[in-house]
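Supplied in C-alpha cells, the structure appears directly below.
For this view, one protein chain was removed and the others were kept in their places.
Chain nomenclature is as follows: A, B and C, assigned in order of appearance, with residue numbering initiated at 1 for each chain independently.
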Amino acid sequence: MNTFGTLFKVTLYGESHQEAIGCVIDGVLPGLKIDWELVQKDLLLRRPGAVGTTPRVEKDELHCTSGIFNGFTTGSPMHVMIKNENVISKDYSHLVSQPRPGHADFVAAKKYNGFHDYRGGGRFSGRLTTPIVVAGSIAKQMLPFEFSHELISIGDLKDMSLIDSYLKEITQQGDSVGGVIQVTVKNMLVGLGEPNFYKLDSMIGQMMFSIPAVKGVEIGTGFDGKTLRGSEFNDVYLDQEGHTKTNHSGGVSGGISNGNDLVVKVFIKPTSSIGKEQVSFNQEKDELTNFEVKGRHDVAIVRRAGIVLENALAIVLADLYLWNKVYQ
Amino acid sequence: MNTFGTLFKVTLYGESHQEAIGCVIDGVLPGLKIDWELVQKDLLLRRPGAVGTTPRVEKDELHCTSGIFNGFTTGSPMHVMIKNENVISKDYSHLVSQPRPGHADFVAAKKYNGFHDYRGGGRFSGRLTTPIVVAGSIAKQMLPFEFSHELISIGDLKDMSLIDSYLKEITQQGDSVGGVIQVTVKNMLVGLGEPNFYKLDSMIGQMMFSIPAVKGVEIGTGFDGKTLRGSEFNDVYLDQEGHTKTNHSGGVSGGISNGNDLVVKVFIKPTSSIGKEQVSFNQEKDELTNFEVKGRHDVAIVRRAGIVLENALAIVLADLYLWNKVYQ
Amino acid sequence: MNTFGTLFKVTLYGESHQEAIGCVIDGVLPGLKIDWELVQKDLLLRRPGAVGTTPRVEKDELHCTSGIFNGFTTGSPMHVMIKNENVISKDYSHLVSQPRPGHADFVAAKKYNGFHDYRGGGRFSGRLTTPIVVAGSIAKQMLPFEFSHELISIGDLKDMSLIDSYLKEITQQGDSVGGVIQVTVKNMLVGLGEPNFYKLDSMIGQMMFSIPAVKGVEIGTGFDGKTLRGSEFNDVYLDQEGHTKTNHSGGVSGGISNGNDLVVKVFIKPTSSIGKEQVSFNQEKDELTNFEVKGRHDVAIVRRAGIVLENALAIVLADLYLWNKVYQ
Partner (left out) sequence: MNTFGTLFKVTLYGESHQEAIGCVIDGVLPGLKIDWELVQKDLLLRRPGAVGTTPRVEKDELHCTSGIFNGFTTGSPMHVMIKNENVISKDYSHLVSQPRPGHADFVAAKKYNGFHDYRGGGRFSGRLTTPIVVAGSIAKQMLPFEFSHELISIGDLKDMSLIDSYLKEITQQGDSVGGVIQVTVKNMLVGLGEPNFYKLDSMIGQMMFSIPAVKGVEIGTGFDGKTLRGSEFNDVYLDQEGHTKTNHSGGVSGGISNGNDLVVKVFIKPTSSIGKEQVSFNQEKDELTNFEVKGRHDVAIVRRAGIVLENALAIVLADLYLWNKVYQ
C-alpha cells in the first residue's frame, strides 16, 4: 500500500505530526555517486516561501542511514529520514467532530475506526510528498533523461506574469486556487513500459493520482484533443528513430515510450484548506455549522507541486528503465 | 505486467490474430452464482454494429474452464477463454517497414527485437479489452454497487442526438474522432482505497491508462475545475454518512471512497487507423511515403469503449473491496 | 495467490475434475524458439506408468493459444491449456462428510465455506503440477543451465535397484511411501538471488513448498550437516571463479548463487490416499468411522515428482535470471 514499483521500489512512512517521515528506496543500481546538493535543490523547490504558500517551513534535513559506502550506492536499500520539527499540534483536535470539506478527515475516521492520527492531515498530509521528492531526485541521478516542469495555468489567471499579485488577492479573499502543471522528459529512450497493466502511462496514472490534490492526469495533448480528428491527432513518423512531427501522444505509443518527449499534464485542485468561514456538517452536534480551518496552509499548493510531480515521474521511469534492461 | 490487482487479480493473455485470448480471474469470493447472461450483455455493448464501428464482428463465445462447481464459484481462479475466429491475417505484413502513426508498431518492434506478433496490433489490439469486459462483469456480480457509463462528448459534435449522421460524415471523410466517457458508480461504500500508492484514484489511474487509446483520466470535475476557487470546489458535508452538496471530488477524498457517487471521466483519442491516405516514415525505403492503413477498423472506438471502462473500474473496485474487508 | 514470480511470472488455474487446467507464462524473452518435444518429454516423466503410480493416465495434450509467432516467442504471455479428459467424478461425493487424513478436504471446506470443488482434490490435486512442468520446461529452454534430478531415497528401501519389487510389496499392503528427491543445476552463473526476501533459497523455499506433498526442503547438505563443525562445513574457495572444494552450501552463499552446482533436496511425504481401510472422524455421523479412500492413486507419488521439482526450480531460476540482468 505504501510501496511503489517492482524493481525500483519506494516505500513511504510517516505522518504530518509524528517524529519523522521518510522512505526506503530499494533497487538503486550499485556504484552511483549521489549528489546530495541536487536533492536539496529539489527540496527547495517544494519548500514554501513564494506568495501563496504556507508559513510552515521545515528545514528538511536529510538523514541517509544506509545504502551508501565510500560515497557510492551499494545496491542495498537507501533509507532517508526527515524529522518533523516545525509542528504545532494544538490546532487539530476539533477535526474529529468537524471533518473538513475536501480533506480525508471523514474517510480516515471511518476506515481506521477513529484511530488515525488526524493532526495536520496525518498520513494524508502533503508533507508526505517530501520523501517522494527525495526518492525521485535519486532516481533522476540514475537515469539518462532530462526532466523539467512548468506551471501552465493557475486559477482563472490569464497572464502568468501576474501570478504574485493574483495570489495576494486570493489570499485576501481567504480563498484558494488550483492549476495545471506540465512535466516534460527529454532524451527519452524507446521501449519503457510493460503491457498491459504496467504500461508507461498506467504507471504514470497510478503514481500521479497518488499525489495529494491531483484530480486529473493527461498524457500529451489529452482532453484538449477531444475535438481533433484522427488525421490531425496521429503523430507522423519522420525518421528511423521514431521522431514525430507533432507530439499529441506525449511520447507514449501503446503504453511504451516512443523516444519523443514524454509530456504529462496534471490538474491540482484548489487547496481544500481556505481562510474564510465555511459551512459543513458537524458530526457531534449533528447539524450544519459554520467553521474555519485553522492551521497554516497554502493558498495555491499547485505552486509547490511541480517538483513533486516531476520527481514522482522520475520514480516511475526508474522502475521501467530497470525493467527494460531485462530485454537487452 | 499482464496481471492487475492484489486480492482480486486479473491476468490477461492473447494477441489479436492468435488462437485465443482470455483471462484468469483470481480472488473471486466462493459461493457466488455467476449469471453468464449478464456477461454476454456486457460483451454485446462492446461488440461493433453501430455506425462508426468496425465490420470485424466476433462471436465472443466464452469458455469458462475452471472455478465454477454446481453453478457457484469455488474460490479457485476462474479461467475464461475466447477464441479468435474472424481473423484475416494477410492485411498486416507491411507493418514491419511502415509503422502506423498512433499505433504501437514502432515501439513493439524495438522493444521485442522484431519478434512481436504485429498482425492486427498483436497484444496491443483493442481486442484484448474483451477479457477485461468479462472479468469486470464477474467483478460487478460480486459487488453491491451500481455501475453505469455515458458517452458525454464525441469529436466536435454539439448535439449528441445527431451522433449517427455525424459519424457517417466522418466515415465518408475517411477520418476518425475521439471523445469522453463518464463512468458512474452509485451506492458506494465509504472506505475503499489504500494510501499511498493504492489509493482508489491511483488504482483507477493505473487501470484506465491500461486501456488502449486512453490519454486522459479525471476524477469528478477534473480539469474543468481549474478555474474554480477552493470555496467553490470544496464539497460541503450534509450528514453523518458523508453525503455532500456538490461532488467535485467525484466520490474520492484522500484517495478513499467517501460514499458519494464515484465519477470517472476518460478521454479516448481519435482512432489511429483512418481510411484516408497518410504520410509517414517507411523504415525500409528510409523515406517519408504515402500509405493507407488496411484492415477493418472503427471510426469512433469511443462508441464501444464505455463498457470496457465501466468494467475496468469494476475490477479496481473488486480489488479494493476485498482489501477493505481486512479492516472489518 | 496463484501467481509466482516478479519478472518471469507463472499463473496457474484449474481443478482436477473441471474442463481444463493450464497456465499463463508471462515474461518469456522474445525470440526464443520453443521445442515442444522437450516439453512433452518432461510431461512423460511426470506421467504415471511405473510401478507404484496411479492408473489415471491423461494424454496431456497441450494447447498453446498465444505468445508464439512464426515459431518464436513474441514476448507476450504464453497461455498453455490442458484438458481434463480421463475424469471419473462419481468417486468423490462422500468427501464432504468424511475428510481424508493428509488431504485438504477439511481445510478447504472450512476456508471456502463448502463451495470448493472437492472432486479429485479439486485445486489441491497433484494434477495441478502439470502446468508447472510445462512452464518449467519453457523456463529451461530460456536458461543456459543444465538441470537434472534424482530419487535418492524411497521409504525404508536400502537398495534403490530393488525399487519395483519394493513398491509392489507396498501396493499389496495397501499402503504408501514417501522419499527424497535431489535436484541439481550445473553451469550456474554467479549472482542469482536478491536479498533479503527474494534470495535464491527464499524463492526455492516458496516454490518447493507450493508443490503438493512437500514437507521439507534443504539447500546443499542440509539437516545432515547438523553434526558438522564450521571448519568442516565451510566450502573452501579454490579459484577466481569461486569454485569450492566441497559444496555443503549447495551453490548458494548469502542467498545468491555462487557458481557451484545448485543442489536442492526435497522430502515428499507418503501419498495420503492409501488402499487399506483407515479410521477418521465423520463430520456427519459425528463419530470416528472406518472408511476407504476410493479413486485411483499413487503408492509412491515421489516416483513422479522429480520432474515437477526440477521444473519448479527452473521457474525460480528464470525469474532470478531475468532479475539479475538489471545489474548488467
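Here is the rule we use: contacts are C-beta pairs under 8 Å (C-beta built on N, C-alpha and C of every residue); 3 or more make two chains touch, one makes a residue touch a chain.
Worth saying up front: this structure is predicted, and the values here are computed from it rather than measured.
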**Fill in**
Check: shown chains touched by the absent chain are A, B, C
**Fill in**
Full-complex touch with the removed chain, picking from C:F8, C:Y92, C:F124 or C:F145, is C:F124
**Item:** From C:Q40, C:Q141 or C:N234, residue that would touch the chain that is not displayed
**Value:** C:N234
**Item:** Missing-partner contacts on chain C, residue numbers
**Value:** 1-4, 12, 99, 101-104, 106-108, 110-113, 123-124, 128, 153, 155-156, 170, 173, 175-180, 190-191, 194-199, 201-210, 212, 214-223, 225-240, 242, 244, 248-250, 253-258, 267, 269-274, 276, 278-281, 283, 286, 288, 324, 327
**Asked** If you put the missing chain back, which residues of chain B would it touch?
**Response** 6-7, 27, 29-30, 75-76, 195, 322-323, 325-328
**Complete:** chain A positions in touch with the non-displayed chain are 1-3, 9, 11-15, 18-22, 24, 26-27, 30-31, 63-69, 72-79, 81, 111-117, 119, 122-123
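One rule holds for everything that comes next: only the chains that are shown with their structure count from here on.
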**Request:** Could you give the separation in Å between the centres of chain B and chain C, each centre being the mean of its C-alpha atoms?
**Result:** 37
**Prompt:** Taking each chain's centre as its mean C-alpha position, how far apart are chain A and chain C in Å?
**Reply:** 45
**Item:** Multi-partner residues of chain B (each touching 2 or more other chains)
**Value:** 1-3, 12, 111-113, 123
